[in-house]
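The structure's right below; bear with me while I get my questions together.
Yeah, one chain of the complex is gone here, protein chain that is, but the others are all in their spots.
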Amino acid sequence: MTAPDSTILIDDVPVPFKPGQTILEAALEAGVFIPHLCFHPELGAHGSCRLCNVIVNGRNISACTMKAASGQEIEVDTWLGESAQAYRRTLVQMLFVEGNHFCPSCEKSGNCQLQALGYDSEMMTPHFVEFYPHRPVDASHPDVLLDLNRCILCELCVRASRDMDGKSVFALAGRGMASHIVVNSPSGKLGDTNFSATDKAAHVCPVGAILIKRVGFAKPIGQRRYDLEPISEEATPRREVEEAK
Amino acid sequence: MMAADSNVVAENVRRRAEPTQLLQILREAQEELGWISPEAARAIASALDVPVTRVQSVVQFYSFLYDEPRGRYRILFSDNITYRMLGNRGLFEHMLKRLKLKRGEVSADGAVSVDLTSCTGMCDQGPALLVNNRPVTRMTARRVDEICDLVRDGLPVSEWPADFFRVEDHIRRADGLLGPRYEPGSALKAAIALGRQGMLDEMKRSNLRGRGGAGFVTSVKWESCRNAPGADRFVVCNADEGEPGTFKDRVLLSSFAERVFEGMAIAGFVIGAGKGLVYLRGEYQYLLEPLETKLQAMRRERLLGASICGAQGFDFDIEIHLGAGAYICGEESALIESLEGKPGKPRIRPPYPVTVGYLGKPTVVDNVETLANATDIALHGGRDFAGRGTRHSSGSKVLSVSGDCARPGIYEYPFGVRIQQVLEDCGASDVVAVQISGPSGVCLTPDEFRRQIAFEDVPSSGGFMVFGKDRDVFNVARNFAHFFAHESCGFCTPCRTGTALIRDALDKIADGRGSRYEINELVRLADLLKRTSHCGLGQTAGNPIRDTWLKFRPAYERRLIRGDFDPAVDLDAALARAREISGRDDAGAHIDTRIGAKA
Partner (left out) sequence: MSATAKTSALPKVRAATTSLAGCFGCHMSFLDIDERILDLMQIVEFDRSPLTDIKHCGPCDIALIEGGCCNAENVHVLRELRANAKILVAVGACAINGGLPALRNSLDVGDILNEVYRTPDGAASNVPKDPELPLLFDKVYPVNEVVRVDYFIPGCPPSGDTIWKFLNDLILGRMPRLDPQLMHYD
C-alpha cells in the first residue's frame, strides 16, 4: 500500500507532491515554475542561489530545501501581498555584478539560465556598482573551455564531477567574495586533469562558465532555447531537455 | 619542500590519519612551517587520499591558514570597534611605519607581516593583537616598539616577556554561576544520583535556554537528540565565541573549565553519548594547553573516561578541536562542518544537528555557558534554577562589558537585569548607545535603557559594548559592516554579495560621497538579506544598518551630500593612473568632483 499523494497550495493552486519531495521538486514536476539556478534533479538541492525563495506559511524559506508537507500554503509571486519580483531581480542583479557577465559575446547567450532569469524578473540593468573581478579563463583543455568570469558558484560542476563522474575535478575554495572554483591538478589547469567533454560535469553548468569547444553559437538568434520560450513557460523541467549543442 | 618539512607533514598526518582531521592537520603543519606551500598541500592530500582541491578549499577558507608565506612573525591587530575606541589604529600604523611595511605585506627578509583581524575576544584589555595566534593584550606605543625590537632581534615568541601575554578574568560581578565555590565532580555525582531520566527532568524544570544567542530550550535539544535513531551520539561544546565584543566564554574556559567539561559529561550522560568535542576558536589557542591539562587531571580523578565516578556504563571523554579564524563556525551546522575538516559553510536545515550532526550522527551543540549551567542544575535542581531570573528566562546571564566604561569585564546578573543597571555598575556615563549581543544583536538608545536583558525583551549572547559621548555611531555600523563582509562564508548570493555591497556603500558615505541614494540601497539590502539568506549571519548582517539608521539618523545625515546621487567612484582619482603614465597634470587631466559639478 503506497502513501496517498497529498497536495500543497502554491499561489492558491493545489499542487500534488510525493512523500520526500521538496516544494521545488513538486512544483517543477507539476509544471509550476519557481525560479532556481543551483538545483538539478539528478544532483539535488544546494541552497546557495536563493532564487527559489518563497513564503511558506508566512515565512521566507528556499523551496529547494524544504520538504513538501500537507497543509503548506506557499507564495511564489507575491509575498504577503507584495510582489516578490523585485527580490528575485535583486538576487539576479547581485550575481550579474559579482562576475563579468557580458552577454553579447557569450556562447551561452540564449541558453543561459542566469540570463533567462534576468529576463523573467524584468532586469533592465544590473543596477549595483560592478565589481569587475579579475577572473581566469582556462583554455588548456582540448575540448572544454573554463571561463570563470561567468561562474555563479552554484557548485553543480563540483557535485556532478564528484558524485556522478567519480572524478572530483572541481572544488570551491576561498571565502566570501573571494570564493572561486579550483581545478584538481598540480598546475591547477583543466588540461592537466582527466576531465572529459563527455563528463556529466561538462554539461551541467547553467551559465557559460563550462563550454564545449568548437560548438559556439550553433543555434542562431531566434532559435535558441529561451528565444523559443521564456524560462517560466518551459514545458519540461530544465535539465531533462538535451543540452543545446 | 625541505626534508624536515615533509617530516612534519608526515608526522601530523600519521597522528591524525583521517580527512575529518584535516583542519587540525593543517593548523599543526602551519605552526611548524609558517604556511601551507603547494608541496605541503599535495603531501597532505596524498597522505589522506583526498583531492588536493579539498586541502586548498580548507586552507583558503580560514583566516589563520595561509597558502603564501606570511613571515615567521604573523602579527594581527584585533580590529573591532572597541579596540578602535582604545586607539588600535594608531598603534597599527606605528608598527607598520617602524617595520617599513604596508598592511598585509611580508617583509623582504621573510620575517614579519602585520595585518588586521576580527575581534579576538580581548575587548576588556585592549588594544590587543595576535602574534602567531598568541594574544598580546594592553598594547601601547611602547609595547609596539618593544615588539618591533624583538622581531628585529629574532627572539622566538615563546621567549617574549610573559607580561605581554597576560590575560585577566576581570570578573566584576559574580552571581549564581560564577559566585559559588565549586567542588570538582560534585555535579557529576549529583547527576549520577538523579539518573539519566531524573537529570533530564531537572533540565526541563529549569527551563534553561541556550546561552550562545539562539536561546533554544536546552532540555528539548537534549531530549530530541536522545530520542533520535542511531547508536552513536555526540556532545559538542561551542566555544567559538566569535561575536565581536563577547569574551565571557573566554573567562569560563580560563577559570571554570571543569564546570564546562562536567556539563558536557552530564549532557552525554543524559543523551547517551560517549564522546564530547570542544570547538575552541583559534583566537583562544593559548587556552589549549591549560584545558588539555585540566582534562588529564579530570581523567586521573575518574571525572572523565570510563565509569565516571565509578558509575558503570557512564563512559565519556572529551577532545578539543581548534578553529582557525572564521566567525561563521559559531553557527552550529558550520561548526560541525569544520569539525569534519571542511570549510565552515552552514548546512541545509532541516535536518538539525540533533538528528543529523557530527559525522551524520545525532549531536547536541551547546554553548560553553549553557553547559556550565547544567552543573548548577544537577547540584541544586531545576526548580531552584527556574526560581532565578524571569519567568521566560531562567537563571543568570554572564555579560562581557567593554567600551566606554570605567570597569570593563565580566558581569553576571540574573536574567531581567535592566541595561541602566549594568551601565551604572560598570561605570558608564553620558552613554550614547549600547550594542547588545554583538553586531548581529541590537543597538539601543538611552530611552531604551530601562529594558531588560532577557529572551522576552533584549536577548543577548553576552556582548555589551558601551558607546559614550562623542562616539560616532556611523563608525560603529561601518566597522560592523566590514566585519560581516569579511566573515561571510560566501555560500549564498545575498550574504556573499550583499555584505560587500553594504560595506562599500558605507565606505562611500564615510568618504563624503554618499547621498540619500546609498541610504535607500542600504535599507533595501538589509531587508533582502534578512529574508533570503541561508543562515543567521546573512539574516542579521543588516541589523546594524536597520538600527543605526532608525535611531541615529543624524549620524548618517550629516555625512550625506546634498543632492540625490553621487558617482560610484571618485572620478578624479579614477584618472590618476592615466595621469601617471602620460606624465600629465594639466587642467584637462583632472575632473571636478565637487557636488553638482556640471562639467
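Letters A and B mark the chains as written, and numbering starts fresh at 1 in each.
Everything that follows uses one rule, which is that a contact is a pair of C-beta atoms (placed from the backbone, for glycine too) under 8 Å apart; a residue touches a chain by one contact, two chains touch by 3 or more.
Computed from a predicted structure; not experimentally measured.
> Using the definition of touch stated at the top, determine which of B:Pro229, B:Pro554 or B:Gly588 touches the missing chain.
B:Gly588
> Quickly run down the residues of chain B that touch the omitted chain.
517, 564-565, 567-569, 571, 574-584, 586-589, 591, 597-599
> Spell out, residue by residue, where the missing chain touches chain A.
Touching the chain left out of view, chain A contributes residues 96, 100-106, 109-110, 115, 118-119, 122, 124-127, 129-130, 132-135, 221, 230.
What we mean here is this: only the chains that are shown with their structure count from here on.
> Between chain A and chain B, what distance separates the C-alpha centroids? Give it in angstrom.
Distance between chain centres: 33 Å.
> Any idea which chain B residues touch chain A in the complex?
38, 42, 51-54, 56-57, 59-62, 326, 343, 348-350, 485-494, 496-501, 504, 524, 528, 531-534, 568
> Using the touch rule from the top, collect the residues of chain A that touch chain B in their complex.
Counting only chain A, the residues touching chain B are 45, 47-51, 53, 60, 62, 65, 67, 79, 87, 90-91, 94-95, 97-98, 128-129, 131, 152-153, 168, 170-179, 182-184, 186.
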